[in-house]
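What follows is a structure written as structure tokens; I'll ask about it next.
Removed: one protein chain of the complex. Kept in place: all other protein chains.
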Amino acid sequence: MTVQWIGRHARNPFATRFIRPGMIPPLDAEGRPVSVAALAARVPRGGFMALVGPHGSGKSNLLTALAAHLAHDAVVLQSRVRGARDVPGLLARIARLPVGAIACIDGWERLGTLGRVAVRGVAWCRGCDLVVTAHRPCGPVLARCTTTPSLLARLVALLGPDEAVIGHDDVAAAYDRHAGNVREALLELYDLFEQRIRGSAAAVRT
Amino acid sequence: MTSESFDRSRPTLRIDAQFDRVDRIYAPGAPLTARYWIAGIGQEQVRSIERSIDWYTEGKGEEDLGVHFFERIPPPSPADAVVEGTVTTTLPASPLSYEGVIVKVRWCLRVRVFFTSGRDFVSEHVFAVGDLPPARPAAPATRIAPPVPVIRGAST
Partner (left out) sequence: MLAVLAVGAGLDLAGGRIDWLLIALLIPFAAIGCTGIVLFVRQLFLAAAVGTTQIEISDHPLRPGGRYDVLLAQSGAGTMHDLGLSLELEEQATFHQGTDTRTESLVVVQRPVRAWDLLQLDPTSRFEERMTVEIPVDTMHSFVAEHNAVRWRFVVRGKPSRWPAFVRVFPIIVHPRDAARQPSDAEPAPIGTVA
């Protein structure tokens, strides 16, 4: 594949626009496509299930794809939690959901103990399902997200950078440097791509 | 020039564009005219077509978007094999197209086709406003020799 050019300028395939959750099809640890439909069929009614995995393992991406699929047949609320301060707003939104709706919550652990109890209580009262992302098991596990070098290699192949700019060795090295955190590896590959396209020295970065 | 089309379920649909400037580099405040052709619609019915002139950001940050020109037009006749359209506008003074390192600003003609089935197809055709050179990470500042002896006291 060749570098994609916008006029005189190369398009960086690792830009956030192309790698943010929902833009890349979900893949399993070996880089094979995940059947989102099969996963969605396992979401129980009136239940709670978690997508579990370490940082940068694709939980948010999988949750986004799952929410989009579930939205074909149900009302879906998708929420990204940054901290306990998001609890009141989240409770209010869940309280307004119809019976049978599904709340997809990215960042379950950030709600705090009281927040988690409150959200589960309100969801149960409303008859809503909860599908959440977490770093550790916190209930029934819908899927475990893990990464391998093959996964990152497959992701990079899908993004399509010119191998003359970003080679297999670069991808493998990025995976090792970030201990399997695919998100951090992709951010590093972004910087590497920019550096090589420009042929510039190390960046001044804060 | 580059165009991007999103809808893997409709590989035959294609949108091409041609700008009145061959190099697609426009001065700020200059007029722009672009023609586009939509081919391969097939049997599926088009609900509407939207065309816009937007700027957007690309890079490490989340995408920001600004709409300079927007128009929704009624669906074409089902008999049309190829749908043509023309967009004419005067570009603003800013933002300029910018090829930064972690922040990039791009301008594009965006043509979006909505089908009665609920699906849509988007095509972007990038052009430039202004002709800035690409940015590079700055080297650490080097000291420059002051022009006069440096021990100073009272203000001048």
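Each chain carries a letter (A and B) given by its place in the written order, and its residues are counted from 1.
Everything below uses one rule, namely that contacts are C-beta pairs under 8 Å (C-beta built on N, C-alpha and C of every residue); 3 or more make two chains touch, one makes a residue touch a chain.
In this text the structure is predicted, and so the values were computed from the model without any measurement.
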{"item": "Which displayed chains the unshown chain touches", "value": "A, B"}
{"item": "Option touching the unshown chain, where B:Phe19, B:Tyr36 or B:Tyr98 are the choices", "value": "B:Tyr98"}
{"item": "Footprint left on chain A by the chain that the document does not show", "value": "16, 20-21, 55-56, 59-60, 80-82, 106-107, 110, 133, 183, 203-206"}
{"item": "Residue ranges of chain B at the interface with the undisplayed chain", "value": "28, 57, 59-64, 66, 93-96, 98, 100-103, 105, 130, 132-133, 135-144, 146, 150-156"}
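By definition in this document, only the chains that are shown with their structure count from here on.
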{"item": "Residues on chain A engaged by chain B in the complex (per definition of touch)", "value": "4-9, 11-12, 15-17, 20, 187, 190, 194, 198, 200-205"}
{"item": "Residue ranges of chain B touching chain A (in the complex, touch as defined)", "value": "1-2, 23-25, 58-63, 99, 101-102, 104, 106, 126-128, 134, 136-140"}
